[in-house]
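Here the complex is missing a single protein chain, while all its other protein chains stay put.
So that you can tell them apart, the chains are marked A and B in the order they are listed, and the count of residues begins at 1 in each.
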Amino acid sequence: MTFLRVTGLTKSFGGVRAVDGVDFTVRANDVFSIIGPNGAGKTTLFNLLSGLIAPDAGAVILDGEDVTGLPAHQLATRGLSRSFQNLQVFFNMTALENVMVGNHRHTARRFLPCLLGLPSVRDSERRTRVFAEELMHYVGLERYIHAQAAAMPYGALKRLEIARALATRPRILLLDEPAAGLNPAETAHMDALIRRIAEDGITVLLVEHDMHLVWSVSDHILVLNHGRVLAEGGAREIRANPQVVEAYLGHRARER
Amino acid sequence: MLSEFLQFLFSGLTVGAIYGLIGLGFAVIYNASHVINFAQGEFVMIGGMATVFLMAAGLPMPLAVVLAIAGAALVGWLLARIGIETARGAGVVGLIIITIGASILLRGLAQVVWDRNFHPLPPISGDAPIHVFGATLLPQSLWIGAALIAIMAALRFFFDHTRTGKAMQAAAIDPLAAQLMGIDIRRLVRLSFVLSAALGALAGVLVAPITMTYANVGVMLGLKGFAAAIVGGLGNPLGAIAGGLVVGIAEAMTAGYLSSAWKDVVAFVIILFVLLFLPNGLFGRAEVHRA
Partner (left out) sequence: MSNQLLQRHGGLALLAAIIAAGPLFLDNGFHYNVAILAGLNAIVCIGLNLLIGHAGQISLGHAGFFALGAYASAILPERFGFHPLGALLTGALLVGLLAFAIARPILRLRGHYLAMATLGMGIIVSIVLDQKVDLTGGPDGMVVGDLTLFGQALRGNLAWYWLVGALLFVTTWMALNLVHSPVGRALKAVHGSELAAAAMGVDVFHYKVLVFVLSAVLAAIAGSLFAHYNGFVTPDEASFIHSIQLVTMVVLGGMASIAGSIVGAVALTLLPQLLADFHDYEMIVFGAILMGTMILLPTGVVPTLAARIRERLA
């Protein structure tokens, strides 16, 4: 079943066509990976899908609904959430509060009840806290529940962003380079975490440069280059595609 | 009719040139450090007041002016060294607050070290007005115009033909890359404060014969200079000067044709208008985020 359909999506910055007529469809419950060299437009694509920037052209259909150009917070309401390549953690809060923000749409957040501290708000806060603590356990951050986010190590922050995104109760989760900067043990943990999220019925869109991780978790892979779709298919097809090897894999191999 | 209009135009161009000079100081500092220096007006005050008191102590005017400008430059250096460098992590809001603190501190010091009175400065070459189509023009206005042109030429030369000037331009465009290329950003920031303090002090000397000078003279002048910088597009030096002329002329026309009571509103209405509708200024760039 198609969960996300993208057609002709286009975005330019000045003269640069960062995303250029991209089409693809994502099946529900897949781990759908998007790879491509630096500057290929992967993050821009995520920004478009999550509503942080508006496309110049094209359409995004989420679970049958046209969501093109909706602002980010409305996409969150419709079950789309994300993590960020460059950490966007709320460093002015504790780790747990970060996750609780993710649950915002499901809390009692009307102004007057909050101002008066009504019991409905306190109940909702209690539930949110318990839920956020569960998510901290889920991503393996239980020891950081009371930590200030600013005091946490980088690898933990990567997982904190995922816990926070999960707190929105997403149906589709966009992960932008979740393993970047992680050591091998942390990457293995991330691998397991992504699988588990998918098993729990959440569709995952993954942008990642760590090819081991990509081969390991992906059901389907899309290769982006200069803002365009270069190739698409299962892991085996992609690995065997000479164009991909030239544009991306070979390029990265030379870089090493 | 024409003579009246010319009269307003002359006075607008005169104060506008001063606003432009002050705005230029904002632009220089902003380019080097992305700090908005709310103490810019106090450099103007120091220029005027120091000259007044040095002359009262018996120094000849040229020497007094040079010393006043050097003194303001030293204050600029201290502000960069103590206020900005030690608080690098403070963020935009923090840096705004620090420079506001410096501005209040300097005004307080001026009231104690000097006084709270209004002081005139003698104009550079007499005050016999020149008549042009029935309007009068003070020689000081011509001096201000000449100084503005000379400074623009000097800055052009500095930014385009000296190593330090080029480094400052490079740092304004991409601080990280400039740093990687071995440019010492901290030195540039200090230099930008020194330079814009000197510019501000010079503006203070030039404007004092027309408006008089006093410990709080920098408040409004600083804000008008900021308006000039915003209108010109923050960080665009030539834009700041053009912006100063726009603000000065708008103000003079309002004072002339409407009422002098409302002239101070004009600059702020222009600020709001530009911020809301032309966030890049009339001529330049600016960072603005559309949520």
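Here is the rule we go by: a residue touches a chain if its C-beta (ideal position, glycine included) is under 8 Å from a C-beta of that chain, and two chains touch if they have at least 3 such contacts.
Note that the structure is predicted; figures quoted are calculated from it, not measured.
Engineer: Which residue, B:L2, B:A57 or B:V93, contacts the hidden chain when the whole complex is considered?
Structural biologist: Once the missing chain is taken into account, the touching residue is B:V93.
Engineer: Have a look at A:T44, A:T68, A:S124 or A:T187 and name the one touching the chain we're not showing.
Structural biologist: Hidden-chain contact among the options goes to A:S124.
Engineer: From the list B:F118, B:F157 or B:W262, which touches the chain that is not on show?
Structural biologist: Considering all chains, including the one not shown, the answer is B:W262.
Engineer: From the list A:A40, A:M100, A:M152 or A:A231, pick the residue that touches the absent chain.
Structural biologist: Considering all chains, including the one not shown, the answer is A:M100.
Engineer: Go through subunit A and note every residue touching the omitted chain.
Structural biologist: Considering the whole complex, subunit A reaches the absent chain at 50-52, 71-73, 76-77, 81-82, 84, 88-93, 97, 100-102, 104-105, 107-109, 111, 114-117, 121, 124-126, 128-129, 161, 164-165, 167-168.
Engineer: Residues on subunit B that touch the omitted chain in the whole complex?
Structural biologist: Within subunit B, the residues that touch the unshown chain are 36, 82-83, 86-87, 89-90, 92-94, 96-98, 100-109, 111-112, 219, 223, 226, 230, 234, 261-262, 264-265, 268-269, 271-272, 275-276, 279, 286-291.
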